[in-house]
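Reading through the structure tokens given below for one structure.
The complex appears here minus one protein chain, its other protein chains still in place.
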Amino acid sequence: MRLLDIKDLSVTFGGLHALRDLNFHVDEGEIVGVIGPNGAGKTTFFNMISGMVTPSSGEILFKGESMIGLDPNQVTQAGISRTFQNVRLFANMTILENVMVAQHCRTKQGVFGSLFNTKAFQEEEKMIREHGEKVLGFFGSRLIGYRMDQPASVLSYANRRRLEIARAMATTPQLLLLDEPVAGMNPKESGELTELIGKLRSEWGFTIVMIEHDMNVVRDVSDRVVCLDHGETLAQGSFDEVSNNPEVIEAYLGRPLEKRA
Amino acid sequence: MTTAVKAKGSKKTGVDKFLTLLRFLLIGAIAIGLIAFVWQQIDPNNPFARWRNPDAQPLTAEQIKGLVVTGLSQGAMYGLIALGYSMVYGVLGFINFAHGEVFMLGAFTGFVTSNKLADAGLWEGGAFIPSVIMTAVLAALIATGAAVLMERVAYRPLRGSPRLIPLITSIGVSFFIQNAVILLFGPGAKGYPPNPEWLQKKRRFDLLGDAFAFEVEGTKLLVLVVASFSMAGLWYFVERTKTGKAMRAVAEDKEIASLMGINVNKTIVTTFAVGGAMAGIAGILWGLLFRSVIATTGFLPGIKAFTAAVVGGVGNLGGAMAGGVSLGTAEALAPLMLLEPLGVAGPTQLRDAVAFLLLILVLLVKPTGLFGERLSSEDRA
Partner (left out) sequence: MTTALGNNAASASGSALDTRKVLNVGAVLAISLVFIALAGLPVGLDPRQVVNGILSLGYLSLLWLPIMFGWTVSKQVVLEGMTATKQGVGDVITGAATGVVGGLGLSVLLLLVNQFDLRDPLVNWSPQLVDFLTFSQGIGLGVIAWPVICGVLGAFGASLHLLDATARRAVLAAIGAVLFFAIFETFITDLFDFLDDLLYGPRGGLEWYAALVIAGLAVAYTLSGAREKIAEVKGDYHALTGEAKTRQTAILIGLSAVALIIIPMVTGKITQELMANVGIFLLLALGLNIVVGLAGILDLGYVAFFAVGGYTTAVLTASNRGPDWPEWFPTTPWFVALIASVIMAGIAGLIIGAPVIRMRGDYLAIVTLGFGEIIRLLFLSDWLKGYFNGAQGITQVPPADFGLFEVAGTNPRSVFYLVMFFAAISIYASWRLERSRLGRAWMAIREDESVAEAMGINTVNAKLMAFVVGAVLASFSGAIFSAKVGSIFPTSFLILVSIIILVVVIVGGMGNIMGVIVGSVVLIGVLGGPKQPGLLQEFSQYKLLIYGALLIWMMLKRPEGLVPNARRSRELHQDEFLQDAWLKGEVDTDEDDDNPAPGGSQVAPA
């Protein structure tokens, strides 16, 4: 089933065409890798799906419904969640609070419940906390235990990336957009995370679109790869097809892809 | 600011609907008021004109011209003050709330100097023009000094902190200066000496034929002339000199500017200094026009000047001046041309409310101002 369907999507910043007539789709249960040289428009592509940038033309359908013009929170509510390339955690909130706050759109207790500490409020709080701990537990023991009550700013770089993913998971999305999840990690860590990304689909049932420069990761997890350049789709298909596509190689300055990893 | 005007086809939230309603209401009220006014001018007995305002009387052409001139001269002063807000916001990305106090200090310097000169018999006597020039120079100097000092003491240490921190500090600075002036000079209103007869006299201009002839008080004319020259000078400074170029570079991107060998601190000080000088000149003009100054003189004109800067588009100097003039005119005309036809009693009391409503309206309808803002991308966030 088509989960996400993007038709003729364009965006311009001033005179710059960041994306041009982009067509793209994701089926339920797929993991799609998005590659492309720096400045190709990959992050802009995510910004657009998540509602942070409004496209100048085109259509974004999620489960058959248009996402154009929705506020980012409405997009998240609809079931799309994302991480940020330049890790943007709530640095002064604790690790647990980071994943708790991300469940905002799945919960509903307001002023009344919290003031009168109603039964429903207590139950919901408990549920939020448990779900948060569960999501954090996905990354082994790194983010739980004493660490849960520390501010996110003390985390190491790799753990911040993990927390970003945990926070996105906590919104219980159907579609997860990961923007360079392994950037800045060492090979061991990125290998481990690659495995976890697989589990995100097999155990948690997320459909995933992932931007990544690390070709090993892309090769290992993607069902399908899309290469963007100058805001246009250069190639689509299996990793091997795309990575052997002469245009793609050209876009990466003529160097074979494997060596760039 | 997030997208204030949302794309079509969006899922509207309650707030969006309310805002749309609010826009319609505001614009509708303005439209009705204006139409009622026009009708009242044509025929005061027209039922539409009488609908809200049973004793509608048409304004005479003289009255309207008078209001326009008053509005223009007031607006020119707002514009001069607005330049300071606009430049500082362009360069540092924060609202220097205390800028209105810089203007007030200019007016106060003028009060002290002009009275001393009047005591020496120079003000009303033969040496009026040199006296005024001397007063203006002194006022500009004091205002510049105050602006530079506040940058050095209160704002520089806060550079790079969250945006609201310097704003809150500047509120403190404003409060401090206001009350320091009250304590030093006493709380009452301070009068300027009377202007000489030839300046106060009304002058008649009928360059465009009799229908467009209008009378202007000499003082208001002086305000307009001085404001235009100051604006022209500032424009030359910013657009044509090296320091001005440095200012624009710093406004665009501080880091890159400093890599290009621009002394960022010095440029920021210059920005405050130039803004301060303009406010000081505006202060003198204010004093000459209203002949009275009080410690709280800076507060409302300050906020209105900020409004003018936003209306014209923050960071945009021409816009600031245009915004000031539009605000001044709107403020002068709206009570009689809009509120009175809408049946509001005592409309001139609501002049200040008009200014704030204009600010809200502009931010609701065109948040980047009428002439577009010029800000670095980080300040736009």
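Read from first to last, the chains carry the letters A and B; within each, the first residue is number 1.
Here, contacts are C-beta pairs under 8 Å (C-beta built on N, C-alpha and C of every residue); 3 or more make two chains touch, one makes a residue touch a chain.
All of these numbers come straight from a predicted model, not from anything done at the bench.
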| item | value |
| --- | --- |
| Neighbouring displayed chains - absent chain, whole complex | A, B |
| Which of A:10, A:56, A:73 or A:174 contacts the chain that the document leaves out | A:73 |
| Among A:97, A:133 or A:232, the residue in touch with the chain that has been omitted | A:97 |
| Touching the absent chain when the full complex is considered, from A:107, A:174 or A:233 | A:107 |
| Residue in contact with the excluded chain [from A:67, A:155, A:178 or A:235] | A:155 |
| Contact set of subunit B toward the excluded chain (per top definition) | 1-2, 4, 13, 15, 18-19, 22, 94-95, 111-112, 115, 153-154, 157-158, 161-169, 171-180, 182-186, 303, 306-307, 310, 344-347, 349-350, 352-353, 355-357, 359-360, 363-364, 367 |
| Sites on subunit A contacted by the missing partner chain, in the whole complex | 50-52, 71-74, 76-77, 81-82, 84, 88, 90-93, 97, 100-107, 109-111, 113-115, 117, 121, 124-125, 128, 140-142, 144-147, 150-151, 153-159, 167-168, 171, 186, 189 |
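The rule we apply is simple: only the chains that are shown with their structure count from here on.
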| item | value |
| --- | --- |
| Between subunit B and subunit A, distance of the C-alpha-averaged centres to the nearest whole Å | 47 |
